[in-house]
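Note that one protein chain of the assembly has been removed; the remaining protein chains are unaltered in position.
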Amino acid sequence: MKPTVELLQSIVESARPLIGQGKVADYIPALAEVDPSKIGIAVCTIQGETFCAGDADERFSIQSISKVLSLTLAMMLYDQDEVWSRVGKEPSGQAFNSMIQLEMEHGIPRNPFINAGALVVCDLLQSRLSAPRQRMLELVRNLSGEPSIHYDKVVAASEMEHSDRNAAIAYLMRAFGNFDNQVMPVLQNYFHYCAITMSCRELARAFVYLANQGRPLGLSNPLVSPMQSKQINALLATSGLYDGAGEFAYRVGMPGKSGVGGGIVAIVPGEMSIAVWSPELDKSGNSLAGTAMLEALSTQIGRSIF
Amino acid sequence: MKPTVELLQSIVESARPLIGQGKVADYIPALAEVDPSKIGIAVCTIQGETFCAGDADERFSIQSISKVLSLTLAMMLYDQDEVWSRVGKEPSGQAFNSMIQLEMEHGIPRNPFINAGALVVCDLLQSRLSAPRQRMLELVRNLSGEPSIHYDKVVAASEMEHSDRNAAIAYLMRAFGNFDNQVMPVLQNYFHYCAITMSCRELARAFVYLANQGRPLGLSNPLVSPMQSKQINALLATSGLYDGAGEFAYRVGMPGKSGVGGGIVAIVPGEMSIAVWSPELDKSGNSLAGTAMLEALSTQIGRSIF
Amino acid sequence: MKPTVELLQSIVESARPLIGQGKVADYIPALAEVDPSKIGIAVCTIQGETFCAGDADERFSIQSISKVLSLTLAMMLYDQDEVWSRVGKEPSGQAFNSMIQLEMEHGIPRNPFINAGALVVCDLLQSRLSAPRQRMLELVRNLSGEPSIHYDKVVAASEMEHSDRNAAIAYLMRAFGNFDNQVMPVLQNYFHYCAITMSCRELARAFVYLANQGRPLGLSNPLVSPMQSKQINALLATSGLYDGAGEFAYRVGMPGKSGVGGGIVAIVPGEMSIAVWSPELDKSGNSLAGTAMLEALSTQIGRSIF
Partner (left out) sequence: MKPTVELLQSIVESARPLIGQGKVADYIPALAEVDPSKIGIAVCTIQGETFCAGDADERFSIQSISKVLSLTLAMMLYDQDEVWSRVGKEPSGQAFNSMIQLEMEHGIPRNPFINAGALVVCDLLQSRLSAPRQRMLELVRNLSGEPSIHYDKVVAASEMEHSDRNAAIAYLMRAFGNFDNQVMPVLQNYFHYCAITMSCRELARAFVYLANQGRPLGLSNPLVSPMQSKQINALLATSGLYDGAGEFAYRVGMPGKSGVGGGIVAIVPGEMSIAVWSPELDKSGNSLAGTAMLEALSTQIGRSIF
């Protein structure tokens, strides 16, 4: 069965009653103020057909979803050994910002989707790009075909004010020799990436490259190779949902990445990418109604990687 | 591209030079004595076609591969809440026999494929089956169509003599109220399950049910539902390869389960199941040449879940 | 200033209002049933003078205080290298029954006063004594001059029924090669030692040997050498009060050992031993009013090792 607008609308309505059962991220004021009743979904096929329902055209803070884009950039700029000698590929089994494992494993983060790993990726970008923030904006604008995408400067500034734990993580990696640049500028970039705002429609389109062997919509050149695209999906499947990756695979069965802004992107390789948004989070930090929408979609269109 | 005997033979020959770079499991004498030069592969499609190469008809100790079968049995006997209230679904991020996480998480094992989780599953089986060892034999004989499959009693006895750590794990779960039966009889069953000997050909055929939505070859009834089959594959993808699950997903891209006997079973949902065997292990405890054969097969037939 | 009966009586009355602010150990029924209003203190000088107040003549379960006696026995039976190669001398920094540190440090317990360490000491005694329970009874009867001291068989049996965690600890040490005997008989001995019942008066007299360079009251031979006596006191000062050793040193300033039965023994080297009893425990598992009585005594007689 194929996705249709009607199907997506019924999925949004089925998930709407879940609103009120989760908790909006409140560690910074700028995120806490979001309207918790927002809910949206968008599907974009590899042919470029897009189906949307709910608040699919409203932009929100993509937060950790940006970690997939920064990893993609790093894989475009570096040989694979240069990346994977500095960050691992395994699920962490611990909270996304824990320092315990990082210390026991001598400053090598478990994977690029926990904070420590994403910071190492940003450190790599800082070493090789003259304007890493501008480069990221160009990437997301090209992938989504929307030149108006931008950083939310209020969110970025607010994150920087609450950056002590991420600073601690970066300094610990420096102490282990796994962080080359000054800490503060890299943190600034990292928080700007998290503060990008995009809509479900824009996200779904932007991530089609992972459903299509590395080839973005509307661009002449592949972003990454088919093998790299497969590798990113594999990492998303095992580590993309914080410490809820196993539960997400069990219920949804697609590679995916969530952000504390309430967005989740999921991939059906060879077919489509999907973006959902609902700001309230479950106890693992993933969008509660968003996960439910993806589970319903997976069941109703009979798509899963398993 | 479809698998052929010629392709499998070339894959075996390409992987053979890896022999000598890994290390045969030696924690019990009965396993340490295996010939390290053995190497085999078998593919079984959901239509029942089988392709083999190398030592695919020689039986070996399936070890932890049995954990998939004991979980399947438990899912047949219990409601899902009864199972998943006692064992989690998340990657552990730690060694397969670690007690640290088990203590911090109050006796609830992370997933059914680490030792603690498999022991809880065996405790469930002990509570509901009058002859749990006989029942397991019937299951594997039916799934593979080979009534001669049996336990290696020397291996089982040897495991029992080196069971102190598993006893510690079981007693700790008892202390947390997550283990109902006497420890020693459950350990006996667990070690017998690990001591089943099967060939690659038999394993590939036995695991087709996970490639075919729960329907085994040659049996009239499904073993588990399509949803359960998808769920087991999801757990295998995130937790089936000890602390090498991320690397395996990155390189091979299939749900799989390994054993310290050197076997690995992998699933291409909707198409086929694959079994490989080579006794030498990598540092994560997974068959070194076995993983290489699966990676080559995935690349050459263009099959992966990502 | 010297201790007097009047001083001890005033200390008991000052501490009595604390009753109700702690929590009686309730992990086994036999301990939970103790009258929480009991409170007693006894001082015994190295000359044999004894001063008592409150319920100083009522016997209670000495529990972990017995760990000092089993260590003393082991130091009498073994060379020091034989003991200290199997158990450390450092504070654990963790809960008394944690397995986390034990696994990370390969089965060598931090010190002889956490459960794991005491079990190793009991394993040593089991290897060299034909009747380890009888030998312990003889020791405490001789040290206290009270031939009627005995095990509380109800408590010992009740402990054995709740022994899963201690069994897990012992099996983990066996897995690391640091436990020589069968687990269950050693656990039986361990629980019997914990189930000895003594009064404050008896305890104070029994422990004078640690205040008097190894020489017990009323016996012709020293139990241990002056150096060994000093060493035991040093271990008590750093590790005798579970994870409250630092606070106890800060407030009381004497080597001491507590038990979950509510007793504490403390030593003023060269002068006296002190025993207090009040069943309610603080959050570290040490007698709440007992610690307060020792703090008051230390302040009022101006005695502390610091």
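In this document, chain identifiers A, B and C correspond to the written order of the chains, with residue numbering beginning at 1 in each.
The criterion applied here is as follows: a contact is a pair of C-beta atoms (placed from the backbone, for glycine too) under 8 Å apart; a residue touches a chain by one contact, two chains touch by 3 or more.
Being a predicted model, the structure only gives us computed values, none of them experimental.
Engineer: As a test of the contact rule: which chains in view would the missing one touch?
Structural biologist: A, C
Engineer: Looking beyond the chains shown, say which of C:244, C:262 or C:285 touches the absent one.
Structural biologist: C:244
Engineer: Can you tell me which of C:10, C:94 or C:142 touches the chain that was removed from the display?
Structural biologist: C:94
Engineer: Among A:61, A:98 or A:258, which residue is in touch with the absent chain?
Structural biologist: Considering the complete complex, A:98 is the one touching the chain left out.
Engineer: Mind pulling the chain A residues that touch the left-out chain?
Structural biologist: Interface with the chain not displayed, on the chain A side: 98-100, 103-104, 164-165, 167-172, 174-175.
Engineer: Could you please point out the chain C residues that touch the chain left off the display?
Structural biologist: 88-94, 101, 110-111, 229-231, 233-235, 237-239, 243-247, 249-250, 253, 255, 269, 304-306
We adopt the following convention: only the chains that are shown with their structure count from here on.
Engineer: For which chain is the distance between its Cα centroid and the global protein Cα centroid smallest?
Structural biologist: Closest chain centre to the overall C-alpha centroid: B.
Engineer: Where the centres are mean C-alpha positions, what is the separation of chain B from chain C, in Å?
Structural biologist: Whole-Å distance between the two chain centres: 48.
Engineer: Any chance you could list the residues of chain A touching two or more other chains?
Structural biologist: In chain A, no residue touches at least two other chains, as defined above.
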